[in-house]
Structure formats: structure tokens, C-alpha cells
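Below: the structure, in C-alpha cells.
Of the protein chains in this complex, one is absent; all others appear in place.
Here the chain labels run A and B in written order, and each chain numbers its own residues starting at 1.
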């Protein structure tokens, strides 16, 4: 039954981040964004044999994003869909996790908002930074080993200033089992985060993108700490990883520091995960375990006037005693160059990493290698 | 090879349901919609032990929808994509069913249209109602147990009036195996439905959304009956469910009734599924069976002036003798409250259910529990 549509005035448009369309009666805003990262990467056979051992030729990320408001600008939504194989976490979970973000948020006032849905937990800064706002082709191994990722639940956000000291408080109560879980037991995850910005807010929200693209005229600093307690976690990384053979309580402590000034940026993170009795076993004797241990990441960069940036990074992850025969200590030394063509939306990135894998226990052989990556990121 | 695009006049826009864009030469209309349902739900250990047994914290539905016309307003299309895990039917089928609707329809005249593609069959009213137009967080157990869902095939739609008696005739010939099936045998499904509207059409199509949001000034009634014959069905629910170990012929009878008046709404449904020899067995002795039996759903509501609605529901599903040692009789008593902020597009919903599970045969223990749900639905 064909319906004759009712024609209305043109909408309003915005282009700041994506294509935004606002209905003329302001009943809703629909902002459309996409981005993709196309990557070529090579790993050498060893530190001395530079033959190529493996090639990573793939679209690492490809995302569609819809955000905006409905009914009132206080009620905002965020939908992000991920279509690349790695983004779907298919190989870990055995099902396609297309939904990354599905969040509905209400701003009670300019300081306080509350949300229900699936999105990132308030974890370490590098994780909360969008993967589209990184200064190297990807996050560090510290992040990939210890981050608390996304989860479904209730989230609280509060920011204010106390005698000139800006601070942010964030908290979440979530299922603890990660994205797109059908049903959970009663063991939930409780996460809290505090950020202090002693010299005031960063320009254009610069505490949540990498590199000093805003070329801060005055030094800006942020300290952040996060604590998360994931009860009855069923996956090796809590919200991430393969499914354990038995549930475990997992605690995560995080601390991070960021300084930006005049094109310079320096960031440091310390992440630590603990769990009692981290190794689980099934009837066949197979083992799956919580990666307990800690890691540090240090990252510094300078942005030249021509929008070339040079970046250095040192990362280390170190397993605790319980799992030192199962996991190596890994250290990475990285130098990278990024050319920002249109900020983080369109950029060319390359980095070279020397990786050391060291067994802290057992008799397995240590091994080192070189890694070279090249990446184009494009989006709106 | 960069192409210089040809610039054209601005399109026409509509905002009634989603964001509609019509090319100035009327060659096509593209209407974009999305919606999501974020849910927190809790099930108690038993009727007397109110400890939480399981938590459902997830995005239950997240849909993108594109509809409009091509070339002529008589030729319409409907595409709906579903990205949540439950919507993909992944756990039942073992593959991701992203496509929900993919329909091309032609309106021969104002009374008659014909379509080819995948969409809902003309089954029970609660199923044909969009999941975005429900007055409780989800449909009843009667629907989930007996509905005939979506299928791919040819569909016919006819509506007219006979001496003031409005009626709708719908029919479908479809594969019978549900969404996104690669290939079928020659056993198809044949479905027919008749609706009678003795007091005229509902305001704004109100016979296909729940709750009397239109506050009908005069009583409106619809009677509907459906018969479906699914030959050589290969799934436990015909178009739904896990795959049987052998095919079966499935018959489904449905009858429904709807009354709306002045904020009040009352709906009743009776669904019945039959199949000869419903249990199938594989070589290992595993059983999969057609759920044969019947169910009733009764639902009543009143919408207050402040757009709060109170809803009551009683649902019962009862297995036939063949499977009474495999499936319990289930009864649910539900009360719910919904606050419509922007009609069905933006609403808050909560309901509380007492569930009785009763074995009609065998010696397994009966068990009852409480269920509490909270849900936000947002979309355009």
C-alpha cells in the first residue's frame, strides 16, 4: 500500500565530526560517521634473520557510527557497528560481535550524566581513546593484555572543578562478561575512575586523543586512576578473551598520566590485573587462565609544523609467578612517524618495533623479532 | 580515477518515521531509521528465594532500516538489518542472520499489492506488530513458542470494505524454512490470513501497534485468523528454532482479537501448532522435536493523560501429550508500566512477571520464579 510522504522543510546540517542532520523541529539529530584502517605489516623470522615470517594485510577496523539526540538534546545515543573480523572478536568468542556501542545517555545537567547500554568502561586512557585517535597504528601490548574493554550496564559521569582543580568522576556497574553476552550470573563488574586536570581542560578535548594536534599554548596535565572489580568473570580477560573453564574474580588497577604542550606529548600508563587461582582446567586437561600480571607503557611525541609527528614508545607486560611457565614477559621498543593530512580523520602511519620475548620460568627459548607496519586511516 | 560529481537541487525531506530523503526528480526515496532496546532483567532463584539467579544485561535489539520507493511510488522496498546476537538467531542456526527484511513490493492499486522477498509472514498480530511498537519490554511466551516469524517468498495483500465492513486478506507462499536459508526442498509453506474491522479502520494504523496511543474516540475492533501449512519443515518451529533430524509437516492455527477505545486497549490471541509424529531422533539418540501444543495470551492496558500506561498480561503455553515429558506447561502473570516519551520511538518500560512451570507428565519437579525487567527503547 503506497503511502504519499509528507514533505517538510530541509534539515540543519553539521560537518564537524561526520555528517550531522537535524530535523527542522529538532525532534532528532542523526550524525553519520565511518572510518577504516587499512594495514600492511610484516614480522621478521627473528632478531637476526630479517626474512618475512608473516604478513598482516587486512582492513583492521571498519566502523559505522550513528550518534545524535532524540526528543531533547539532553537525551543522546551512540551506536557503533564494527564489521572487520578482528573487531567482531569472532576468533575468541565464536560469534560475531558486530555491536560495539549501543548507548543511551541522559544529561541531568552540565556536570552529570547517566547512561544505560554497551560502551567502553572507564578504564585506561589509551583504551578510552578512540582507535581512530591513535598516534601509532595501534595501541600498546600493555593495553591489549590488561584493558577492561566494553561492557553492558549503567554508567555515571560527573565533572566539575574544585577551587580551580578540574576533575572527572566516572563509575559503571556492568555485566562483567563483555560485549553481546546473552545472560550473566549475578556476579557483576564494578568500575570507578578519577581524573585530575590541575592546569585546566585540554584544548578541544585533547586529553582523549593522542598527539598534541591542538599544540597546547600552555602545559596541560591529566592524572587518571581506575579500579575495577569483576566478580565471577567467565573470560580470560574479564570482558575479553576466550571463555574460562570456571569463573574467577578479577581485580584491575590502572594509573595513567598525560602531558601536552606546544606540540609535545608524553603519556604513561601502569596496568595491573590480579585474580586468585588464575588457571582453570577442563576435563581433558586443557588450560585457560586469567592473565595476571602488570605492564607499563611510555609514549612520547613531537608534532612538526608540517603535521608530521615522530613518536617513541616503550611497552612491557610481565606475567605474575602463577603463569610464568605459560606466558612470556614481552618488551617492545617502537619508533613511528605519522603524517596527519586531515587530523586523525585522514592520516598515514608507520612504525618499527623491536620485540623481546623472555621466559621468566621454565626452559623454553627466548625469541626476539622486528615488526614493521604501514597504515592508512580514512574516515569522516 | 577521480570523477567530478554532478551537483543537483536539494532533495525533499520527511521526518514522520525516520529521516526520509526524496530525490528532486522523484526517482527514489531513501528513508533511514534505527532503533535499539537496552535491557536489564533479573530472574529470581525461585518463587520464595528472591536471590538473583541470572541477569540479562544486553542490547536486545539494534536495527537499521531502509525503506522507500524506486522509480515510482508504487514500487517500494524494505530493508531491515539486525545486529544484536539474539536478533541474528546465531545460537539456534549457527550462522549470522543479519537480514531481517529484504522485500520488494508493487502496489497494483490502492487495494492490492504483491511482494517478493523476505519479511514477516501474515501470522498472529503480536508478531506482526513491530518489536518497536510493544507496550511491554517483549512479546509473550505464546508468541515466542508458536509464531511463524519471517520467511522468503511471494506475499499478497488485499484490503477493501464490503458494505462498511473493512477487511484485509493476506496470503504467502514461502520456503517454510525461515530467514536466510540457502536452499530448500520442494515442501513450501502456505499461509493465509483474514482480518475483519467491523467498526472501521483504527486511527493511524493503530491495529498494528500496542497501546491506545491514538486514544480512539470511538471503539475500534479487529478480528484476525491465520492458517499456515508448512510442508517438509526442517526446523523445530518451522521458520524458527534448531534444525530437526528429519522433516515434518507443521500446521499452525491462529486467532486474535483487538479492541481499543479512549486509552483502553484489550488484546487476546490463541495459537495452536500441530504436527504428526513431532519428535525426531538422530543416530546418537539425541532428540529434537516440533513444539506441538497451544497457547493463549490476554493483554489489557490503559494510557493515562501523562503518557504513563499500565499493562496487565496473562500468558499460557501448553504442550500436547506427545511432548509433555519434554516441555512444561508455562503460565505467566505480568504487570507493567510504560512511559511513552515520544510515542513508541522513545519510551521507558518495566514489568514484573510471576512464572509457573508445571510438568503435565513425568516426575520432574515444578518450579516457579519472579522476573523483573527494565528497558529503554530509543529510535527514529
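Quick note on the criterion: contacts are C-beta pairs under 8 Å (C-beta built on N, C-alpha and C of every residue); 3 or more make two chains touch, one makes a residue touch a chain.
From a predicted model like this one, the values you see are computed outputs, not experimental measurements.
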Contacting the left-out chain in the complete assembly, out of A:8, A:59 or A:368: A:59
From B:34, B:77, B:209 or B:340, residue that would touch the chain that is not displayed: B:77
Residue, one of B:147, B:180, B:265 or B:315, that touches the chain absent here: B:180
Residues of chain B in contact with the chain not shown: 1-2, 4-11, 21, 23-25, 27-28, 30, 66, 70-71, 75, 77, 79, 81, 95-99, 102-104, 116-118, 152-154, 174-175, 180-186, 188
Touch list for chain A against the chain that is not drawn: 10, 12-16, 19-20, 22, 29, 32, 34, 36, 38, 40, 51-59, 62, 69, 73-74, 76, 83-86, 88, 90-91, 96, 98, 107, 110, 113, 157, 159, 341-342, 345-346, 376, 378-380
